[in-house]
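Just dropping this structure here.
The other protein chains are all here in position, but one chain of the complex has been omitted.
This part shows subunit A:
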Amino acid sequence: MLFKVFPRDQLEILYDILAGHHLVGPQIIGTDRNGQELFAFDYIHSFTELRIDFTSTVHSLKSFVLPPRENLSSFALANNDWEKNVDLGIYKPHVFFGLHPCDINALNKLDKVLTGPVYPDPFYTGKRKNMFIIGVNCIPQPWCFCKSMGTDTVLSGFDMFLTDLGDKYFVEIQSATAYDILMELPITEPTDEDHRRFVQLMDERNSKFTCQVDNSDLTKILDLEFQSPVWQEWGKRCMSCGTCANVCPTCYCYGVTEHVDLDLKSATKQKQLYSCNLIDFAMVSGGHNFRPDSASRLKYRYYHKHRGFQEAYEEALCVGCGRCGQACLAGITVPEVIDSVRRQEVPK
């Protein structure tokens, strides 16, 4: 990897160079009950809107790669005949300016399923191919357990990655396009002092992670405790609303529905993101439901993320961003659930 530094006031120039493209970044969308700023990823129209010093966004940037609803195909209908049209819905190149390591890691995880190995999803892959990603380092929030998930740092999946050294930005460069763009800025080699400052900053950041999950032997424990009464207790609390999957950057499950338009001359086939917490997720014909109660569905979500995906890809399908716990109206958080399964007790 190549490392460079550039003066802090050059960030706006970097923005300007890229601003001719569709540019998505974190911006303020309001404040919460306690007056804290709330952030979200959206299209940015001026440098002042861009807040790369954001804490974390309520939603992930999933909607830009996996839209909540997407047309898979449309049909022109005529009597018993039809023509099928497929629009892969690929965007023009997009710049994502300011993704935290967890969100970049989330995309890397989605890639494992959606870009391969069999039947790569052309809708997702097309959008993914057209992303230019500028990562930024974050300040750990009290609900982040990415350190336990090994996703607090990111090694691939970005074009450049910025760390604020105070008066300059330390930049890791991972693509030729990024290098080309940076050549337009007054970039220099990092000095020994910059190296020291970088390492010191990382140490400080590391010490700020407070939330943890004990993952050791988790795949086995989830198997062993499959019948644990703990799941029933969490199931009683869970409202099966699916909000957790909605805000999760790595949940990708979907359902497909078809509609005939009112004129009876055309029809569409649509995919919408779903959640395994919703009641009919595993229902088959004849009404048999493989996961009929909220406890078995909640358990399945953990089972898929922390055991199934682990077995298939040697990593968990969770980046520890904590969004699901923050958004859950029943206050169900990943660290608490996993901890309770290990210790066989549910916190009150």
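The working rule: a residue touches a chain if its C-beta (ideal position, glycine included) is under 8 Å from a C-beta of that chain, and two chains touch if they have at least 3 such contacts; residues count from 1.
By definition in this document, contacts and distances are computed from a predicted model.
Its record in UniProt calls the unshown chain "2-polyprenylphenol hydroxylase-like oxidoreductase", which is the match among "UvrB/UvrC motif-containing protein", "2-polyprenylphenol hydroxylase-like oxidoreductase", "Methionine biosynthesis protein MetW" or "Type I-C CRISPR-associated protein Cas8c/Csd1".
Across the entire complex, the residue among A:62, A:197, A:307 or A:342 in touch with the chain not shown is A:307.
Here the missing chain is touched by one residue of A:58, A:77, A:165 or A:279, and it is A:77.
Note that of A:13, A:40 or A:90, the residue touching the chain absent from this view is A:90. When the whole complex is considered, the residue among A:7, A:67 or A:122 that touches the unshown chain is A:122.
Counting the whole complex, the residues of subunit A in touch with the unshown chain are 17-18, 20-21, 72-73, 75, 77, 80-82, 84, 86, 88, 90, 92-93, 95, 113-115, 118-123, 125-126, 129-130, 132, 177, 180-181, 223, 226, 252-260, 267-269, 271, 274, 276, 281-286, 288, 290-291, 296, 300, 303-304, 307-312.
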